[in-house]
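My questions all concern the structure below.
Just one protein chain is left out here, and the rest sit where they should.
The block that comes next holds chain A.
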Amino acid sequence: MNQTPANLLEIRDLKKTFSIATGLFSRQLTLTALADINFNVRQGETLGIVGESGCGKSTLGRCILQLISPDEGQVLWLGQDLTRVPAEEMRKRRADLQIIFQDPLASLNPRMTVGEIIEDPLRTLRPEMNKTERRARVVRIMESVGLLPEMINRYPHEFSGGQAQRIGIARALITEPKLIVCDEPVSALDVSIQAQILNLLAELKDEFGLTLIFISHNLSVVRHVSDRILVLYLGRIVELATGDEIYEDPKHPYTTALLTAVPIPDPKLARQRNIDALKGEIPSPINPPSGCTFRTRCRHAQPQCAETRPPLETLENGRLVACIRWREIEAEKAALAEA
């Protein structure tokens, strides 16, 4: 690709904090869920977002859709800042921006039939359509996601997890969105069903020309579906690069550590692999370490890492990395490989 495709979405300096009370009389504490978030989502790509629990990946997805209001920053959708769009207009805009959730059954109303669930967004977002037109589109979408049209009058509890997730996908697709945020869409599913849903998402993306933001803690799944991958740690971007760059040439020590921790379904490779497991656990976002927030678990950390917050550096091809030592670390690795 010579030409970089247009940006569908631009996220600028996004910040989100939550205040939490720890006890009846104790003072309010501030949890920084997201800070200094800057990245673009290109038309037609799948952008994967990975990180450990509590890194802010779901919050980020929800801030993009304005399901949670960010404290600061902009979410530019085709140039328009969604954080400043009035609620009533945002509601209409939701036809373009949809979401699929992790727990398929919990996200479907148990008292509505499958047909009603899938049709529901049309009532609000496409008031010009009449009942017959709506039904016709529901049937068409059901076929696209692999649900038999005769299931239209059944209730969610009659479906397995995989089928329920197909209903969730159909509901997201019905408004003909441009972007879908997939928040851990296959984590609750069995392996064989997970593969079916991943293939389905890939087919639908091609068929409908979708742009996807794919949030998951499973790096193998993200690798499989994504064109580019954003790595979050304690609410901040540590790296953003293409899937191949991330997996073959990670620049940030956290990305490297995450990758080596992923189990490989290949016994010989798994035995050869020298797992250099990351020590400790993710620090509390209420009281994050000074400077680089990853330094407490980083094997390459130096005293200077505690002093300043590493800036998010833009490399060639729009690649982003936030580590003041990445060049030195790369040189050390090269020297080690030579020796």
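We take it that a residue touches a chain if its C-beta (ideal position, glycine included) is under 8 Å from a C-beta of that chain, and two chains touch if they have at least 3 such contacts; residues count from 1.
FYI, contacts and distances are computed from a predicted model.
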{"item": "Protein that the absent chain corresponds to, by UniProt name, given \"3-oxoacyl-[acyl-carrier-protein] synthase II\", \"ATP-binding cassette domain-containing protein\", \"Iron complex transport system permease protein\" or \"YeeE/YedE family protein\"", "value": "\"ATP-binding cassette domain-containing protein\""}
{"item": "Contacting the left-out chain in the complete assembly, out of A:Ala106, A:Ala261 or A:Ala331", "value": "A:Ala261"}
{"item": "Residue of A:Ser19, A:Thr132, A:Asn153 or A:Ser192 touching the missing chain in the full complex", "value": "A:Ser192"}
{"item": "Hidden partner chain, residues of chain A it touches", "value": "52-53, 160, 162-163, 190-196, 198-199, 202, 217-221, 223-224, 243, 247, 257-270, 275, 277-278, 280-282"}
